[in-house]
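One chain of protein is taken out of this complex; the other chains stay put.
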Amino acid sequence: MHDIQYYLLKKRAFSGFISRLAKVQPLAAPVRRGEKNYAFELVTSANEISLPYIPTILPPKKYFFPQREVLLEFDTRRGLHAGPVGVAGPMTIFGVHTCDLAGIQCLNMVFSVRPRDHNYLIRKRKITIIGLECNDYCDEHANCALVNASLPSGGYDLFFTDLGDYFIVHVNTQAGDDIIDAVKQFQPAKEANLQDLAALRERKRVVFRNEVALDQRFLPALFDISFDGPVWKDLDERCLACGNCTQVCPTCYCFDIRDELNLDMATGVRYRVWDSCQTEPFAKVAGGENFRKSRLARQRHRYYRKFSYPFAKFFRFFCTGCGRCSRACMAGIKLKETLTSLISQGGEGPWKR
Amino acid sequence: MKRPKTAFFDFACCEGCQLQVANMGDTLLEVMGLIDLVEFREVMSEKWDGDLDIAVIEGSITDLHATERIKAIRKRSKVLIAYGSCATIGGVNGMKNSFDLDEVGDCVYGEGRWFFPTEQTRAIHQVVPVEYAVNGCPVYIPEFLSVLTAALQGIPYAVPDYAVCIECRMNENECLYDRGITCLGPVTRAGCNSWCVNNGNLCYGCRGMVSSPYVKGMKQVLEKHHVPIDFVVNKMDMYNKCRELDRNGR
Partner (left out) sequence: MEKIVISESNYQIRKARIVRTKKLTPLETLFEIVLDGDRSLDHEPGQFIMVSLFGIGEAPISVASSPTMRDSFEICVRAVGRVTKALHALDAGDEIGIRGPYGKGFPIRIFEGNDLLIVAGGLGIAPLRSLIQYVLDNRRDFGKAHLLLGCKTPQDILFADELDQWRRRMDVQSEYIVDRAEQDWTGPVGLITTLIPGVHLEPERTFGVVVGPPVMYKFVIKELLAKNIPEHQIILSFERHMKCGMGKCGRCQIQNIYTCQDGPVFRYSAVKHMSEAF
C-alpha cells in the first residue's frame, strides 16, 4: 500500500489521460447534446467531452440501472427455459458531479435492501467512477447545498477538482489508484496544491448556501404535517403528468416488467423498463381502482419519495439537488419553490426561521 | 398450429401503413410464416370473401359505402385490428369534420359532388367493435409486431396510457421546448419509442391523446412559450379531430 491520497493532473496532460483511460475500458463522459443540454456518452478522446457542464439530461444512473434491461431470455421450445443474461461489461464514468454521486449512493441503498437486486449490484461492481467537483453553481435550479451534496462525500474511485491549470485528484479506492498507475500522467500533489484545494472549498462554503430558507433537518417534520397542505393543489393545477421529472431524476427507480416475444412465437426476453409514478395508470389495480388517480396525489407522492419516505427508511434524502426535475418540468414546477411554499404554509414550527 | 386466415383492407387513407408492412423486408417473411395471408392489395392480387381469423384495417370511415363494407368485414372476421391513425383515431381525415359537409363536397368535387355523398369521418371503433389498435402515422413496426403476436396469442394488448415524453426522455433527446419548438409529446400516447423526435422531427400527436390529457395545463405551458392557442388547436385537430365523437358517444 502506498499512502498518497492526492495527485495532480496538469491540464495539458488531460487529453492524454482521457485517451489512455478510454483504452483501459469503455469510458463515458459528459458530451454536448442539442442546443442547451448534455448527456453521458461513450468517448475516446478529450475533445468530445464538454466541461464544465450542467447536469446531463439523464443522470449516470442509466449505466447502473439501464432504461431497458433484459432480466431473462426465454425459449419455450425447451420447456420453461430461461437462461442467464449477458450485460455490458466493465466501464469507467468520468466527470460525475457530487449530486450524481449522491444519486448513485441512494440507489446503492435501495437495490441492496433484501431481496437484493443482483442485476444492479453486479453492474455497480464493474463500474469505476471518477467524480468532478463543481466550483460554482451549474444554474439557478440546483439545490445541492440544501441536501449537503455540493461537496464530495465519497461514492467515487477518483475525484477531480479543477484548480486552474491543473486538476487535483483525490484517490479514494484501490480501483482509483490502479488508474493512476495505469495512466501514468499524474504526479503527487504538494502542500501548496492542497492549500489551493482548501481555499476553493472555503470559497465554495460561501457560494453554496442553503437555497431554501429551511434547515434541512426539519424537512421530515415539515413533510409530516404537510400531507394535506395547499401546495399540492397548486401542483395539481399545473402538472401535465408528462413524467419528465421522474424520468430525469437520479434517485427514481420505479420500473415496469414486460415480455417481448419474437416472431418464432417461442423465444423472447423479459425486460424491465423505467416507469413513472406520475403516469395515470401507475397505481391502478386490476379491478379498476386507482389509488393515486389525481395529479395532486401523484406529485405529492414524488415529493414524499424524495424528502420523507426514504428519510424514515435510510436516514437520507433522495433529493440530490441536481435540479433536473425543475429544469425538465414543462409546467415550470420548481422544487425550490415547492419547498418554499411548504415552509410558508407550514405554520409555526422549527422550520420557520 | 394452424395459421390464421388474415387479410389487410384499406379505407380512406394513404396506404402508407400497408407500405410500412410491405417494406418490413425479412421480417415480412417471418410474419408470412405465422399467418395465412389471403388478401393484401398492396402485395398480392388474390382476393378473399370468406371468413377471416384476423382482419387488419387501415383507413377511416367517411361515407355510407365504407360503413357497409366495414360492417360486412366485421361480420366475417373473428378479430379486427385497426392500424394507423386513420383507423384508430380518425387521423388526418378527421379534419373534414371541422367543416360543413356540403362545403367539403363543393371544394373537392365541385358540380359533381352529388355523385359522391360524404359523411363525417369516423375511426373504425366508432363504427364497429375493434379488438386491437396499432396507432401511428405511419404505424411503428415494432408495435405492429407486438400487437400481431398478442392477437396470435389471443391476449389483449394495452397501448401505453402515458405521454410520449416518458419514452423521449429515456432516449435522452433534448426537449424540443428547450429549442423553442412546439411538440405534442406531453399529451400524446406513447408506444412509438419517440420515433419522430429520435430522428430530428417533432411529435404531431398521431397516436392520439392520453386518456385524460390535462388541457388547461397544456394551454398554460403553451402560453408560457408564447404559442397562440389557435395554432395548437389546429395542430391537435390535425390528427385528433374525431376524438370529439368518442366524447359525445360515451
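As written, the chains take the letters A and B, and residue 1 is the first residue of each chain.
By definition in this document, a contact is a pair of C-beta atoms (placed from the backbone, for glycine too) under 8 Å apart; a residue touches a chain by one contact, two chains touch by 3 or more.
Quick caveat: nothing in here was measured; it's all calculated off a predicted structure.
For the options A:I104, A:C277 or A:A331, the residue in contact with the chain missing from this view is A:C277. Among A:T76, A:N135, A:N148 or A:T173, only A:T76 touches the chain left out of the display. Contacts to the hidden chain, counted on chain A, fall at residues 25-26, 71-72, 74, 76, 79-80, 82, 84-90, 110-111, 113, 115-119, 122-123, 126, 227, 253-259, 261, 265-266, 268, 270, 272, 275, 277, 282-287, 289, 291-292, 297, 301, 304, 308-309, 312-313. One chain of the complex is left out; on chain B, the residues touching it are 149-150, 153-156, 158.
Simple rule for what comes next: only the chains that are shown with their structure count from here on.
With centres defined as mean CA coordinates, chain B is found 38 Å away from chain A. The residues of chain A lying in touch with chain B in their complex are 33-37, 39, 57-58, 62, 67-68, 237-244, 247-248, 260-261, 263-265, 273-274, 276, 279-281, 295, 328, 330-332. Residues of chain B touching chain A in their complex: 27, 30-31, 33-34, 145-146, 149, 152-153, 161-163, 165-166, 169-175, 177-179, 185-187, 210-212, 214, 216-218, 220-221, 224.
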